[in-house]
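What follows is a short report on a single structure.
Every protein chain but one is kept in place in this view of the complex.
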Amino acid sequence: MLIFGVLRSGLYSLTSVGLALSVGVIGIVNFAHGEFLMLGAFLGYWLFVSYGVDPLAAIPIGAAAIFLLGGAVYQLSIRRVLRAPELNQMLLTFGLSIFLQNLAIILWTGDPRVATVSYKAEALAVGPFTLGVPQLVVFGLAMALTIGLYAVLGGTRVGKAMRAVAQNRLGASLLGIDVDRIYLLAFGLSTALAGIAGMMITLQLSVSPFIGLLYTLKAFAIMVIAGLGNINGVIYASLVLGLSEAFVEFYVPQGGGWAEGVFFFLILVVLLVRPRGLFR
Amino acid sequence: MNRVLRGVLGLLLLAALAFAGTSQQVLAQAGPIKIGAIIPLTGPSGPSGQAMQKGYQLALDEINRQGVLGRKVELIVEDDRGDPPTGAAAFLKLVTRDRIDVLVGGLQSSVSIAVASQARQRPILMAWTGAASPLVEQLLAEADWFFHYHPWQYNNADSTWSFIRSTGAKTATLAIEDGPFGSSAADEAPAFARNYGIAIASTETFKTGAPDLTPMLTKAKATNADVLVFVGFDQDVIPMATQARQVGFSPKLILAAPPGWPVGYEKLAAGNYVAGMALWTAENAAPASRRFVQRYREKFNEDPTFYWAPLAYTNLITVADAIRRAGSTDLNALVAAMKATSYEGPIGVPLTFKRSIYGKNQGFTRLIAFQWQNGKQVVVWPSEIAGGKLLYPAPYGR
Amino acid sequence: MTGRALVRGGLLLAVLAAVVVLPLWVNRTQPYYLQLSINVLIFATLALSWDILARTGQLSLAHAAFYGLGAYTSVLLTTRAGLPIVAGMAAGAVVAVVAAVLLGVLTLRLRGIYFAIATLAFSETLRVITNQVRFTGAATGLVAPPLLGGHRPSQYLVILTILLALTLVSWWVNRSRWHFAFTAIRANEEVAAVMGVDVVRFKVLAFAISALFAGITGAFYAHVFLFISPLEAYSLAVSVGALVAPIFGGLYTTAGPLVGAVVLRAGEEVLRSTVQRGYPIIYGFLLAAVILYMPGGLAGVWASLAARIPRPARRGARGEPAGS
Amino acid sequence: MSLLVLDTLTKSFGGLSAVDDLSLAVRAGEIFALIGPNGAGKSTTFNLISGLLAPDRGRIFFDGADITRTPPHSRAHLGVGRTFQLMQPFHAMTVRENVMVGELFGHTVLKSLPAARRDAEEICESVGLGHLLDRGVTALGLADLKRLEIARALATHPRLLLLDEVMAGLTPTEARQAVASIQGIRARGVTILLIDHVMSSVRDLAERVAVLNFGRKIAEGTFETVAHDPAVIEAYLGQDEADGSH
Partner (left out) sequence: MGPTDRVLLRVERLRAGYGRVQVLWDVDLHVDRGEIVCLVGANGAGKTTLLRAITGVIPPRGAVAFEGSRIDARGTAAIARLGIAHVPEGRQLFPGMTVREHLELGAAFVPGAWDHRGETLERVYTLFPRLRERERQAAGTMSGGEQQMLAVARSLMARPKMLLVDEPSLGLAPVLVQAVFAALREINRQGVTILLVEQNVRQTLLMAQRGYVLENGRIVLEGPGPALLANDHVKAAYLGL
């Protein structure tokens, strides 16, 4: 059970780390985050079905495409509400979410689609457990990307600049860091990570225009548990969520229905007891 | 004062809207026969509703080739968005502004109830495709003008458990989504399972759209049941099929009942040998079904994936037929004609309307079972329309 | 001055009379518009009651929670305990208020997005519980008895009365001492407290008023559309809808949320019946455009238009002789 | 008779003590000044007195009653009024409405709106804001914002008025007006505790002065005695000079 919880946390952390980047660096809580994930999933599906590109191999193309799209969305809309009240930022991304979802419905209809990757149902026996190959791959990749992102943030000039901007805009700009460029980059990266998470969904599951909201909500929960904008706490928070969900689903009768409640209840309790998050 | 004034002005706007409406009121005349359809074109049920719209188009093409009572049939489609208030307003618009003669369509139970409560005050022939919830049936028990095409939930359950019985299975484990779709299936299951002599080993719920069903499947595996009965939506069958394989859960049969199957499912190796319950499948061998599929392909350049398309087709065709037989659009004549319906269409089972437990006019009451065999939905039950044999136990990994 | 007030009062009375009499007439000729009006009024009540809470700076995503609590309480009491519908609706409002006071006290310290997410989580938690518990009909939902025998014009008058009461409350709040307390709290809680405003009391009161009307509207919804399920009653769409209209129309005013609700719902209805399949894309686009280009909402546009067109009386004072 | 007594008040933020073991007594009717370098803990002291912060240790007495745990609005009702160093007007309101908040809520007398409006206008007149009543606060200049701060605090009818740097940034003429205005307020029986950096004003106004540095009180007395205290000079001017000049 532990292993199931751990495995699913991979996808969660990949989804949330992007959102945490957007919240942490730019201060934008993006309600359309899940829609970028959905677009990434469709891109992965389309590349697989039309060109036979394995979603794993397609990651660079997909990430680049969603990065550009995210960047464009930032330039056209997000940039204009940076100083606006929080409510307006929230609503803008709401509008964006409705827009992107319905665009997807028009482009691809609402039907769920499945990319039949050959190893979709493969499993590996590890000791007494059998673990799904795609889940393992996704978990491994998600961890690699999340840790990779930490490495970029911790080890490169641009990454450090992002952290600096996140912690103190004024201080960063006084060091010659172009804050607006960093925002653009962070938002693009945030959406690109969501896009990659989406392609990983193509790998394991099916794709439809409606998959976004669920992941937006999960990412919110994880961010709240980690502490809003705390990128470092995301992995732990994903584990907390993944494990608590799996635990409830397994040990509580009718647990599948309660798992969702657990996750919202967790948000509520964390916000009321430790509004700054569990992991800082 | 100024603010109040402005608020009141807002209400005035409403009034103005209403006024504009009356002034352009059009009198019904001996033009086309008007049929209104209330279906969800947007929102999460949009795909099913859009499939219905295509079924209606095919039917309409056919009907208008010769017309009805010497008149054309005009279909006015209203999107209910899956929202009861919108459905109620759409009903009134169709009935009072468009002056429709018959109402068709319908999908969600909540919208059906909102529409039906309006129809009680303005009786009209409601040839209704949607809603499997017995709550709807009970609410409309007295309505003579309400014709229900879709099987009720207990019809579905009866077919499902009767089919399971036919396989020789002794035990089953249930996995259901936690929304209205799954929970109503769970409500019906125990009685029918008992009736057919099958023991339910466990019932587990999951949240539709959840990416990871392994905890639930692991629990199901531990029950060692012969059959896994899976009630979820289209997207849920993918993690169900793949993750069941991953956790090494291979019951003798997996039986799923989603409203539709994801595009591309046929290519999914792990999905092989999964059985499905449906009102209809594209592999249905009935000649009317084959004709329907072919015409659907010709017109829309794609395969029908939802049974909602042939159901809607059947819906409109039978209504047109009833009008012809009634010789007018008078409600009483229409009801009588509808009651006399006997139609062998693409669904593959003859359609007639009979009393159900509460309702007066129930159409289809039985589902068929099929099994995915190498990318094809092979109909395996009931035997009179079966196109192949059920592989039981499913020969996984062979 | 009094002459103008008289004219205004007369106009107000005329409009009120029209709004009351209209439905009876409309129902005979165009019941569609009566139904549409009921839908719009439900939406407007939610929008305006949300706005009252927002005036204290609390931007909630929990409006669906109060709406759903009102609906469920009333339906359960009328079907399971046989209470008359009016009593059920009143009880629905009371339960919503109790829940609101509780949530209000719990979330006192939270601001901005933290508050929004906490309220969203509260609402979703209620939905999951309702979805799981047998007593509430679980996911299948409940059938509700019809209000006033399902007579639409009477139902219209009921929701109109609710909305008028709310409008009066809102109007009164905006021109009583409460307005000063709310606005001060929204601007700066600490300064407000130091100036003697009992911040906790007013924030919780705003929550209670807001929930009272959301709860009674939820109960009304249930008894008009006769069916409730967790997905509909606790829908995120209800919460989002309730905040979109005030933003569109103009926050913190009485007219803004009302006009916003009417324009949005009417516009949506026009789009729905003309564009059919793709219209939400236009809706999403419009929403984004309004935020980007008219941050004050319709009220903001109205104000800037009014400012741009000088009043005749002022023009003389401001204008300078051409020769100078 | 002491109106306000601080008894061994201590408040620290994350290990750094902002106010450290501070005891102070302000007599009814006097003008008392709290001075010290930036970051000495003066504003934190004000926040403790007005109830925006709760002390880690120590107690606060107002008019003989322990108000250490009293919420801020109740302290306002008891008669503790204050201004803010970073002016915090209510942005969505006019000048008159800003002041009305105090008239409506700042004391236990329940005033009708017209009465509150009239009294607010009177207070605005008295501090020189009479011509700006309908002005939105975003349009105000620095000096008028300072006046608004004072007007709002006066509207709560305080017995003790805490003035946080109301002189900072004023021109000499404006500062002289402010001094006169503060003396006028005291003449009406209001006790005043003020923080300021403009020493000439402090000298003109305060009967007694306490000097804070690093949260501790390093001197107390009349302005003249305090200004010549070596510890004070060191705190203000730096060590070298203090050593050199004495």
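For clarity, chains are labelled A, B, C and D in written order, and residue numbers in each chain start from 1.
One rule holds for everything that comes next: a residue touches a chain if its C-beta (ideal position, glycine included) is under 8 Å from a C-beta of that chain, and two chains touch if they have at least 3 such contacts.
Note that the structure is a prediction, hence the values are computed from the model and not measured.
S.K.: Using the touch definition given at the top, which of the shown chains does the missing chain touch?
M.R.: A, D
S.K.: Taking the full complex into account, find the residue in D:Leu6, D:Leu34, D:Leu212 or D:Ala227 that is in contact with the omitted chain.
M.R.: Touching the chain that is not displayed is residue D:Ala227.
S.K.: Of D:Val5, D:Ala92 or D:Leu145, which one is in contact with the hidden chain?
M.R.: D:Leu145
S.K.: If you put the missing chain back, which residues of chain A would it touch?
M.R.: These residues touch the chain not displayed: 157, 160-161, 163-164, 167-168, 170-179.
S.K.: Which parts of chain D face the unshown chain closely enough to count as touching?
M.R.: 16, 37-39, 138-142, 145, 165, 168-172, 197-200, 202-203, 214, 223, 227, 234-241
Here, only the chains that are shown with their structure count from here on.
S.K.: Please name the chain that ends up farthest from chain B once chain centres are defined by their CA atoms averaged.
M.R.: Chain centre farthest from chain B's centre: D.
S.K.: Based on Cα centres, what is the most central chain?
M.R.: Closest chain centre to the overall C-alpha centroid: C.
S.K.: How far is the middle of chain A from the middle of chain B, if each middle is the mean of its Cα atoms, in Å?
M.R.: The separation of the two C-alpha centroids amounts to 35 Å.
S.K.: Could you tell me which residues belong to chain A and also touch two or more other chains?
M.R.: Residues 102, 105, 254, 257, 260 of chain A each touch two or more of the other chains.
S.K.: Which two-chain combinations touch?
M.R.: Every touching chain pair, ordered by label, is A-B, A-C, B-C, C-D.
S.K.: Which residues of chain C touch chain A in the complex?
M.R.: Going through chain C, the ones touching chain A are 59, 106-107, 109-110, 112-114, 116-118, 120-122, 124-125, 128-129, 131-132, 236, 240, 243-244, 247, 277-278, 280-281, 283-289, 291-292, 295.
S.K.: State the interface residues of chain C toward chain D in the complex, per the touch definition above.
M.R.: On the chain C side, the touching residues are 175-177, 180-181, 183-184, 186-188, 190-200, 252.
S.K.: Spell out the part of chain B that touches chain A in their complex, as residue ranges.
M.R.: On the chain B side, the touching residues are 42, 44, 46-47, 50, 178, 203-207, 209-212, 214-216, 218-219, 234-235, 238-239, 241-243, 245-248, 260, 262-265, 267-270, 305.
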